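With one protein chain withheld, the remaining protein chains of the complex are depicted in position.
Order of writing sets the chain letters: A and B. Residues in each chain are counted from 1.
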Amino acid sequence: MRKPGSRAEKGKKYFLKQRYGAYYDRLAPRPGKAPGERIPREDAELTHVGPGTPCGEYLRRFWQPCALSKEVQDRPKAIKILDEQLVLFRDRSGQLGCLELHCSHRGTSLEFGVPQERGIRCCYHGWLFDVDGTVLDTPTEAADSRLKEKLFHPAYPTHEHSGLIFIYMGPPERKPPFPIFDTYEVPGYHVMTGIPHVVPCNWLQLKENTADPIHIPILHQRISGHHFSGYRFDDSQMPEFDWVETPLGMISGLVGRSQDVVWVRWSEWIMPNIHQFHITESAGDCVVGTFCPPRATRWHVPVDNTHTIIFDYQRLLDKELDRAEAVLKSMGQRGDRPYEEQQRRPGDYEAQVSQRPIAIHALEHLGASDRGVILFRKLLRQQIRAVQSGKDPRGLQAMNGRPIATYLRNTSFVVPPKRDAAEDRKLWRELARKVAEEALGDSESRWKAKITTMPYQGAKSEFSG
Amino acid sequence: MRKPGSRAEKGKKYFLKQRYGAYYDRLAPRPGKAPGERIPREDAELTHVGPGTPCGEYLRRFWQPCALSKEVQDRPKAIKILDEQLVLFRDRSGQLGCLELHCSHRGTSLEFGVPQERGIRCCYHGWLFDVDGTVLDTPTEAADSRLKEKLFHPAYPTHEHSGLIFIYMGPPERKPPFPIFDTYEVPGYHVMTGIPHVVPCNWLQLKENTADPIHIPILHQRISGHHFSGYRFDDSQMPEFDWVETPLGMISGLVGRSQDVVWVRWSEWIMPNIHQFHITESAGDCVVGTFCPPRATRWHVPVDNTHTIIFDYQRLLDKELDRAEAVLKSMGQRGDRPYEEQQRRPGDYEAQVSQRPIAIHALEHLGASDRGVILFRKLLRQQIRAVQSGKDPRGLQAMNGRPIATYLRNTSFVVPPKRDAAEDRKLWRELARKVAEEALGDSESRWKAKITTMPYQGAKSEFSG
Partner (left out) sequence: MRKPGSRAEKGKKYFLKQRYGAYYDRLAPRPGKAPGERIPREDAELTHVGPGTPCGEYLRRFWQPCALSKEVQDRPKAIKILDEQLVLFRDRSGQLGCLELHCSHRGTSLEFGVPQERGIRCCYHGWLFDVDGTVLDTPTEAADSRLKEKLFHPAYPTHEHSGLIFIYMGPPERKPPFPIFDTYEVPGYHVMTGIPHVVPCNWLQLKENTADPIHIPILHQRISGHHFSGYRFDDSQMPEFDWVETPLGMISGLVGRSQDVVWVRWSEWIMPNIHQFHITESAGDCVVGTFCPPRATRWHVPVDNTHTIIFDYQRLLDKELDRAEAVLKSMGQRGDRPYEEQQRRPGDYEAQVSQRPIAIHALEHLGASDRGVILFRKLLRQQIRAVQSGKDPRGLQAMNGRPIATYLRNTSFVVPPKRDAAEDRKLWRELARKVAEEALGDSESRWKAKITTMPYQGAKSEFSG
């Protein structure tokens, strides 16, 4: 079998060449399609997350958020992360634990267990487990029983930070230090946890959105009417786009004009499944000519292959605290709206979830403006294969005692339009690159990154919506 | 493997020969049952409808209704027909389109797309598709991009007629003209569309009902107390039944007496999945001795292998318009009644859906009175195999510029009962045949059909219910 993503496989992409041609499209041969199948299979290497899968093993090398601190108080909480059933609990001395859900004794769920002064006790026969999996007590066994010394209950290490509970599900001997990013404390902003919610599709299509600034002027501006009020580019001109690889992953840029101001908006992917971005809806802090920080740091954590839970830190100004709940519930990210409203004003939720439970790459037709998504998948595949071959993934080596520098910079320039539209667009791209290069060369950064040059021919200047 | 329906396979039909014999019945060998399986498999040749299946390819050779015209206005409508996910939309210039649901670009559902002056635009990155699948615009690509010329989005032709939207899902080069039947305009009647509804079982068991007039005096009369008030045969006598093959399919007859009147009721199957019949509930127009037209033309369109959507045209008299909604919601056709009522007064819905999601023919025991169902399956199988061998199916050649003649005739005769009951029954059958022969010989008909002679010994005259 040829590896997905190889040139040979790409070469077989199917293009329907016929008007009213759906009849032939159904039965066309396609990469990833076994004989007799109608729909090609998903790219399992990038999308499957269970124990032992290539992507699952890669994601397990990083600390992952799995619940809010306030969700785990005196009762245990059953969770599913990376297709594993687990239970979180806090014992009465305050220790936080994450254990395999089913009791090692006879399989009863520990979500019905009772937290003790130390550890959690299964309700059925009373086995008592410490947060590291030590079996502390088997009360129905004889006093001299050594059964409890023979085994540990499966456990994962936990870490709490600013209201989120993180777990590390990878090989214990390779556990990395818990990473602190330089955006975790930003003067003038309050850090709050968003309201976690589960989205019924694969993690990858949610994450690819980060590498795809292109959907912003379409989905969030022209289609659904200016979701984001901060960077309101003129409707008459499509912005320019850009992508730059960084030591942590990549940044994806959007640059466009509104009268005399050129706005530069970068979003950042921190591998494997974090992104940082500006919530332009609340961009009251974006004063022309200054840098404004990422308002959100967001994790897309796979629940299983077809469900993903979203956690984030959001940064709010004093003046926004009154309407914090509205800000924390991001627009168009949830599936709880009436169907008619979903149709009339679709958001990320509708666009992404409807790509199927797991999007089928073999059915896509990518263009030049999809180079961000292509680069995203390439970088991800490299890291997955690196882990598979026994190497450490990129990003783990970053923690050395001080916050990790990140690369998102948003800003704007006052510069009147050039007469020639193409010249003006060239200017935009130069300004955006300049911002990226300065971010990557920042003296606070510990890495000097090679900027991947991705020349882009420029979007069309007209758009009939 | 022997073909289902072959004599050899039929020869192995299992007959349980033991009182209280369920224990042995479970484990009996049966046609269509693999070793280790308990329940034989369905007859896939007649019941599976997806792309590339024999029956699916046959059904795709005909225009199929898929929505009401009024259901597709300014918002797109996602549908599933023949196990394909599609979207219907109307652009702002009024063109109607039917496209593959998922965008060719990155797979987002076009049910969240926005109709434009011409075509529909995907919400995510703005690709714009015309009704024939032409890619009109890829707004985020460069102005000189030729990507959009490289492919078409999968599309199907559409046609609207009297409030229904039809699509043609077969090979484009074999697209037939849209058929107009001679019942589409009947003087004195208003044509209205019924209220479509999805029934959770395979299309075949709904359709076989057409070929089975036998259930009428049982289910609709004796069991559930005279669903149909028009042809109320005396309870003391079972009607006679008859079946005649026609150029379009077949007609199924029911003939019986009520005092001095002999009522003849034929129903018509127009291959592959239409039937026409008289809704005897509203038979106020059946004046003794006159012909009355079919009140309904009904399609059973497979949604997938285990769901079927029902569309129909219904013909109402002036005086019935007041209670049109009640008439259009046919009695006992829907599953929304309380369970106790379903049990106490079952209708077609309960009888058919409970045959299993796909009825298992290998478990049936058919008798002489099932010859209509047997003939129905035989004709269907012939057509499926004809298409599979590259031929055109029956019915396509019928359109030649004027309405297609159909063969349903309902009427009645005033004729006092003969003394001898068997003689009287013989008379009924002769009258029914006479009506059928006249229909088939009608000068308006373009075909002279050979009447398949199916002698029937006659039902029992007594019935203890």
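The rule is simple: a contact is a pair of C-beta atoms (placed from the backbone, for glycine too) under 8 Å apart; a residue touches a chain by one contact, two chains touch by 3 or more.
None of these values were measured; they are calculated from a predicted model.
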Identified contact with the non-displayed chain, of A:R90, A:H105, A:K207 or A:R425: A:H105
Contact residue for the chain not shown (choose from A:Q95, A:T134, A:T193 or A:Q333): A:T134
Options A:P76, A:P272 or A:P393, residue touching the unrepresented chain: A:P76
Hidden partner chain, touching residue among A:P40, A:G170 or A:P272: A:G170
Contact set of chain A toward the excluded chain (per top definition): 50-52, 60, 75-76, 84, 86, 99-100, 102, 104-109, 111-112, 114, 116, 121, 123-126, 132-134, 137-145, 147, 150-157, 169-172
Absent chain, residues of chain B that touch it: 15-27, 36, 38, 214-215, 218-219, 222-224, 238, 241, 340, 342-344, 346, 350-352, 354-356, 359-360, 363-370, 373, 456-461, 463-465
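The rule is simple: only the chains that are shown with their structure count from here on.
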Rotation, 0 to 180 degrees and nearest 5, that superposes chain A on copy chain B via CA atoms: 120
